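Please find one structure pasted underneath; my questions will follow.
Every protein chain except one is present and positioned as in the full complex.
Per-chain residue numbering starts at 1, and chain names A and B are given in the order in which the chains are listed.
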Amino acid sequence: MSDIEGNIQAKAKKLLKDGTIKYFIGYENGSDPLHTTPCFIKKAEDVDKIVWNPLCVNNLAGYLTHDKKRELKKGEEEDKKPIGILVKGCDSKSLVQLLSEHRIEKDEVIIFGVPCDGVIDPKKLEKVLKDKNLSVNTIDSLTIQHDGKNYTVKVNGKKYSFPKDKIEMSKCSDCTQPNPIISDETFGEKVKKSDKKDYKTVEEIEALPLAKRWKFWSDQFAKCIRCSACRNVCPVCYCKECVVDSADLVITPQTTSSEKANKMPWLEKNVDPAENMFFHLTRMMHMAGRCINCGECERACPMNIPLSLLTKKLEKEVKEMFDYEAGIDVEAKPLLSIFEEDDPGDFIK
Amino acid sequence: MENNPYKPEIAVIEKIREETTGPRAIKTFTVSFQDEKVKKSFTYKSGQTAMLSVFGKGECMICITSTPTKKGFLEFSVMLQGKVTSALHALKVGDTIGVRGPYGNDFPLDKWKGKNLLFIGGGIGQAPLRSVYLNALDNRKDYGDITLIYGARTLSDLAYKEEMFELEKRDDVNVFLCLDWKFGKDGIIDEEAEEGWVTINRKEPAKTKPRKGTSRFTGFVPEVVTAVKPSPENAIAVSCGPPIMIKYAVANLKTLGFKDDQIYTTLEMRMKCGIGKCGRCNIGSIYVCKDGPVFSMSQLEKIPKEY
Partner (left out) sequence: MTSSNSFKAENFVIKKEDVAQFLKGLSDYTIYAPVQEEDTVLFKVIQNPDKIALHITNTVKSPKFVVLPQTETMLKVTKGKENSIKIDEPVLDEKNILFGIRPCDARGIAILDKVFSGDYKDPYYVKRRANTIMIGLACTDPHRNCFCTSVGGAPDSTDGLDMLWTDIGDLYFVTVLTKKGMKLVKETVIFSKATSENTRVMNKVHKTAHEKITEKLNADALPKKLENLFEDKYWDEVSMKCLGCGSCTYLCPTCYCFDINDIEYRDKVKRVRTWDSCQFSSYTIHTSGHNPRPNKENRMRNRVYHKYKYHHDNYNELGCVGCGRCITYCPVDMNLKATIKELAEK
């Protein structure tokens, strides 16, 4: 157990014991040695489940808004205590975004920040291990350590070294915010990472002629089964009813029959090229200036659609056009609700 | 495709009756199948439902409110709710709709022969009951006492008004109508909802003294149940309406001595296929579309409270 892990456990234990927080959201070991999984610790005696290691990939910030959407059970009283949550550098950006959009308020969370040296992509790890003839079925123990440019992976007592880019999440290679932007307590030393975003993959697509680009994305979206994992995993997609939902989800006794009858079916449930394209473009429009590129949608997608290419493109455009970056400043106004004299696009002036 | 259960038959609207108006208006549609063969072969039982289509808008599940004892047409009472119900309300006599069904189980009228029947309805809940009591009245000699308790918010919210008033005049059926209390800013105003309507004794509904010759009350349906004091002896009670009404009506029936297997109701779940395939109307391992909508309280005791 690393110091960091131990300190996180100790702090969580203290806050649970003295009743400061209602629960703590962190990571525990997952279904196999390659995965960790989000955990919700409610009792002080359960804190030793909490782990911190390079397999802690998930962005946990979104769970804060799930909590708000939950319908209370009969007789259940709302617990107004704050939630303790563990965030890496990138995750802290989504937290900042949620705070700046007032989806959560600062006194509703106690933030455990961990400076992050990069996290592992379990899919990539499984592949490199397979190349070494190590099937996951036969792995009893696995630990991972950083050492400069490489990761040392110890499997069943034997050490293997893999270059970073072979097993790291691709979002980590050019991460400019490895240290939590906001936290009540930080665990571990600050780390240094890239100081410039790398848009090579985006530029490659941009350089394609229009017809090829269209084909590239049409083919990708054709794979989409519209399971909504990308939307639901997104930490800043919190609406109770989304434009892409075909049913009314927010209904009060005051909602009239004609409001229900005239609900605009922006998107049909049909899975076909046109609907899928609309689904993704709509999602992206709603992400402009809000997405912080945590890479969760791409990771969640079972069909391996390279969604980060889209979110990175979005980030790049927003940066170039408006010199704006999401998730940096709690006081910042949302990009799409502000207007500056020198905004590009003459038509609007 | 042979026997496609998803393919509706075309039916023509012959008559539209505005039962109630307002934001939750109810209209009763009398329809008959275009195809003579279908007209003859379509049979149903009281309590069963049908999937109605307005093509382009979709489908919705509506119970058949006419009685199978009257042949050649079907009646549906539809409350304005959302997309399909709004589209239905916009239709005129002569327009066509799609009908598929009938679906679900029915009220076991055969088993109830020789028994006293009590019907307790509120709002659109009267729609499924109507098929049953009209059916029983058409086979009047098969049953003991028949009693209807039907409540609505105001007189204009009372559906099947003319028919109810006719039934009130018959002496082989006891009809008790009931209108909600008037509400003021301090809550319930203790006075008649309409002239000549007996106000229920709120503290002790059982002590309400019905005025001679009238069976109309101001109060809530469950209170009327207590005031009317139906005997559980050899009786069956059927209650349909808003969940809150059913809850209290059933509680009061139990106080009167009714047992769970003497009380019936219908359930509603979101529905799409109507034939137990699409999955969404399940409560535990039963599908309300196919195994319901009619349940006795003792059956409901056995399924999860997830409706």
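Here are a few things to note about the model shown:
One rule holds for everything that comes next: a residue touches a chain if its C-beta (ideal position, glycine included) is under 8 Å from a C-beta of that chain, and two chains touch if they have at least 3 such contacts.
Quantities reported herein were computed from a predicted structural model and do not represent experimental measurements.
When the full complex is taken into account, the listed residue touching the unshown chain is A:I225, out of A:A10, A:L208, A:I225 or A:L281.
For the chain missing from the display, the contacting residue among B:D145, B:E168 or B:E268 is B:E268, taking the whole complex into account. Residues of chain A that touch the chain left out of view are 30-32, 35-40, 58, 62-63, 66, 70-71, 123, 135-137, 223, 225-229, 231-233, 245-253, 255, 260, 268-272, 296, 299-300, 302-304.
Take chain B: the residues that touch the chain left off the picture are 1-8, 10, 12, 53, 55-59, 81-82, 85, 94-96, 98, 268-270, 272-273, 275-280, 282-285, 290, 304, 306-307.
By definition in this document, only the chains that are shown with their structure count from here on.
Note for the complex: chain B touches chain A at residues 23-24, 80-83, 85-87. Interface residues of chain A facing chain B in the complex, by the touch rule stated above, are 248, 256-258, 260-261, 263.
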